[in-house]
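Below are the C-alpha cells for one structure; questions will follow.
Every protein chain but one is kept in place in this view of the complex.
For reference, chains read A, B and C in written order, and residue numbers begin at 1 within each chain.
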Amino acid sequence: MINYFKTIYQVSKALLQGMAVTGRWLFQPAITVQYPDEKLTPPERFRGTLVFDKETCTACNLCVKACPTACISLEPYVDPATQKRIAKVNWYQIDFGKCNYCRLCEEACPTKPIKSVRHSHDYEWSMKERSEMFVKWKRDPSPVIADTPKDTGTKAA
Amino acid sequence: MNNSEVYAVLRTQLPGLSEIPPPPMPVAMPAHEAKPYRDPYLYVQAVPHEWIETAKIIKNDPRLAFDFLIMLTAADYVLPMGNVQPRFDVIYHFYSFQHKHKLFVKVSLPRDNPLIPSVISLWPAADWQEREVYDMFGINFEGHPNCTRILMWDGFPGWPLRKDFVHVPDRYDD
Amino acid sequence: MIFPVLTQSQKRSIGVLALMGLIGGGTAMAIGELGMRLTQIWEFLLPILQKLPIPEMASQIAGMVIECSLLIGFISVSVMFMVWWERKVSAHMQSRLGPMTTGGWHGWAQTIADGIKLILKEDIIPESANSWVHRLAPVLVFVPAFICYAVLPFGSNLIAVNLDIGVLFIFAISGLSVLGIVMAGWGSGNKYSMLGGLRAAAQSVSYEIPRVLSIVPILLFVGSLKLTDIANYQSGMWFGFIPRWFIFYPVIGQIAFIIFLISSVAETNRTPFDIAEAESELVAGFHTEYSGMKFSLFFLAEYAYVFLSSGLTTALFLGGGSGPLLPTWVWFLLKSFGIVFLFLWFRWTFPRMRVDRLMEFTWKFLMPWSFVNILIAGAVVLALGV
Partner (left out) sequence: MATELIRIPGSDFQTEEMILNLGPQHPSTHGVLRVVLKIDGEVITAAQPDVGYLHRGTEKLAENRTYPQMLVISDRWDYLSAMSNNLIWCLAVEKLLQIEVPLRGDYLRVIMVELNRIASHLVFFGTYGIDIGAYTPFLHAFREREKILDLFEEVSGARMTYNYIRIGGVMADLPEDWIGKCRSFLEWIKPRFVEYDILLTENPIFKDRTQNIGIISKEDAISYAITGPNLRGCGISFDLRKDEPYCHYQDFKFDVPTGKQGDCWDRYWVRIQEMKESVKIVEQALDHLPTGVPNAKVPRIIRPPVGESYAQLEAPRGVLGIYCLSAGEDKPYRVHVRAPSFINLTILQKILVGMKLADVVAILGSIDIVLGEVDR
C-alpha cells in the first residue's frame, strides 16, 4: 500500500520535473538563425563550391586523377601556331552533380601560392537543370604570348 | 591460447586442415617498399566438403570455443595470382569470448557452381552475411533457409563482386 | 535561474506583451459583459425584424444563424490562434522560434496561410477507400465538436443554448465523434488507418468512463447538470481569499481535476495519449489518407475539442467566468487558454504511452480512483448536508 502511493508520488514527481525542464527552456533565447536575414560566416576551412582560376592553372591533370568521382575534366591548350602544348588549359569542366566537396582536388593542385582549383566559402547555389551543373571555364580567345611550360606540364600525358 | 596451440588442436581433429603461410617476400625488394603484411592471427585453409564438421569443432570444442563470428565474406581470384589458381575464397573470421583468441578460416571453392554448407545453425549471425555473399558472388549456401538476394533486387543480372562481372548499362546510367 | 540576464530583445518582448495586456484588458473592460451587449443588440434588432414583412419563423431562424456563425467564427479564430500558439510554444521549448515570416510579426498569419493552402489542395480519395464513408467521416468528427459549443457557457449570459443537461449533453455528443474516427480508419482502405481507428475507438470509449465519473462529485455538490448552475455555484470566496472553485475543494477537488484533465487529454487524442495518430508507429493513424479540406476538418475538430475540454474544465473546476475586475467572458477565455497551454505543455514534454498500458491506466488506475472520489464526496455531502 505504501509502495503504491510511493510509486504515484515518484511518477508524478518525474513528470513534473520533465515539465519544469521544458518550461525552463520556454524562456531561454532561441539558438536558431533566421536564415535569409542572418547568415553564419563559414569557418576558414569550409568546403564550399569549387572555384577555378584559369589563368594560373597549368593543366597538369593532378586534380582529374585525384577526384574520386571523376567529375573534373580538362583539355590542355595547344598553340595553333606551333602545335605545341603549353601549360594552360583550353577548357576546364566540373560536373557539380558528381562533386563530393572532398578537397582532394585542391590538395592535389600544385600551383602556388593560391591553388587554381579550390573551395570557396560560397554555399548558396542552386540549379534548375542537370545540364547547368556542368560548369565550364574556357580559355579567353585573345592570344597569349607563348610561355614556356613549367614544372608539371609534362604530367598531362 | 596462441596461434600454434589453436592450430595443433584443430589439426589433430582435422587432418585435412592446413595453415596458410604468410605472403612470401618478393625476391628483389626495393628498400623503400614495405614488406607484405598480414595480421598476426592464425589463418587456416579448410576443405569444402568437410567444412561443416570443421565448423562444428571450431564452435563446440571447449579448447577453441569460437562462439563469435566477427565477419564472413568472400574473395574472387579470377586470374591465377602466383601460385593461386582461379577460385573463390569464403573467408570466416572468428573470435572467442572465452579464450580471447581469433581465427581466420578460408574455404576455397571452384569458380563454376560454387557450393558450401551454411553455418547458420552454428552461428545465426551468418544469416545475412551468407546472403550477402550469395548476392555478391553467387556462392550457394547449402542449408540456408532463405538464400536469396539481400542488397541487390531480385532479378538482378549477374554477381556484382565477381571480378569478371560486366555492367550492362541500364536506364539508371545517364 | 529561470531568467539569467534579460537581453534587449527579451526586454522588448516583455514590454510589448505587457502593453498588449494593458490594451486588451482596457478594451475588454470597455466592452463589458459580452452577453449583456449581445442581448442589447438583439433586443435592438428584434423590433426591427418584427416590423419587417417576414414571418416570425424567419426572424427566429435568422437569430439562430447569427448565433451559429458567431460560434463557427469563434471556433475558427480560436483554432487558428491555438495552432499558431502551439507552434510558437513548442518552438520556444525547443530553442527555436517557429514561424517568423508570414504576416510580419512573429508569423501571426501562418495558420491563415496554411488554412488557405489546405482549402486549395487537391482532394484525394484513395482507390481502395470506401468513397462515402471516407467523405462522411470528417464531417461526423467535426459536427459533434461544433454542437458541443452550443452549451458551453462563455461567460454570464453568454451561452447559445442553456440546456438543463448541459454536462451530459457535451459528453454524449462528443462521444459521437469516435464514430467518425472509426469510419475514417476503416473507410480509408489503409491498414495503418484502420489500426489507428480501432485504437481510437478503444481509447475514447475507455476514457469516457473516468471522465464522466470524475465529475460526479461536482454534481453531488451542485445538484444540477446545468453548466451555468455549476459555474455560478463556484462564485464567491472562502475566508475572503480562496475562490470557491471546485479545484480548491480539499482532496476531492484535486483528484477529480487530475482525473478529468488526464482523461480530457486522452479524449482529444493528444500526446501522451495520441496512440490513434501515433506518428512514429501509424504514420498519421486514421487521417493518413486525408488531404485538403477533409484533413483540415479533422484538424479543426481536434483543436475544437482541445478548447472544448479546456472550457469544460474551466466551467467545472475553475469557476467559469468568475474573477475580479475583468468581465466574465475574458476570465473564461483566460482560464481556458491556460488549460490549453497545459495541454500543449504536456504534448511537448512527454513521450507517448503504449496501447495496452493506456488501457491499464484507465481501467486500473483512473477508474478506481474516481470511484473512491465519489465515495468520499458522497460521505462529505451526507455529513455536511450541503
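Note that in this section a contact is a pair of C-beta atoms (placed from the backbone, for glycine too) under 8 Å apart; a residue touches a chain by one contact, two chains touch by 3 or more.
Only a predicted model underlies this, so the values are computations on that prediction, with no experimental measurement involved.
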Chains on display which the left-out chain touches in the complete complex | A, B, C
Residue of C:Val79, C:Met93 or C:Ile255 in touch with the missing chain, whole complex considered | C:Met93
Residue touching the undisplayed chain, where the options are A:Met1, A:Ala14, A:Ala81 or A:Ile114 = A:Ala14
Which residue of B:Ala46, B:Leu69 or B:Ile139 touches the chain not shown here = B:Leu69
What residue numbers in chain A mark contact with the hidden partner chain?
-> 10-11, 14-15, 17-18, 20-22, 25, 31, 42-47, 66-69, 100-104, 119
Hey, which chain B residues sit against the chain that's not shown?
-> 23, 26, 33-39, 41, 67-71, 73, 75-76, 81, 91, 93, 97, 100, 104, 123-125, 127-129, 132, 136, 149-153, 160-161
Provide the residue numbers of chain C that touch the chain removed from this figure.
-> 90, 93-96, 191-192, 195, 271-272, 274-275, 278-281, 283, 348-357
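Rule of thumb we're sticking to: only the chains that are shown with their structure count from here on.
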Please work out the Cα centroid separation of chain A and chain B, and write it as a whole number of Å.
-> 40
From the C-alpha centre of chain A to that of chain C, how far is it in Å?
-> 51
Can you give the whole-Å distance between the Cα centres of chain B and chain C?
-> 65
Which of the residues in chain A come into contact with chain C in the complex?
-> 15, 18-19, 21-32, 34
Under the touch definition given earlier, write down the residues of chain C that touch chain A in their complex.
-> 2-3, 7, 9-10, 89, 91-97, 100, 345-346, 348-350
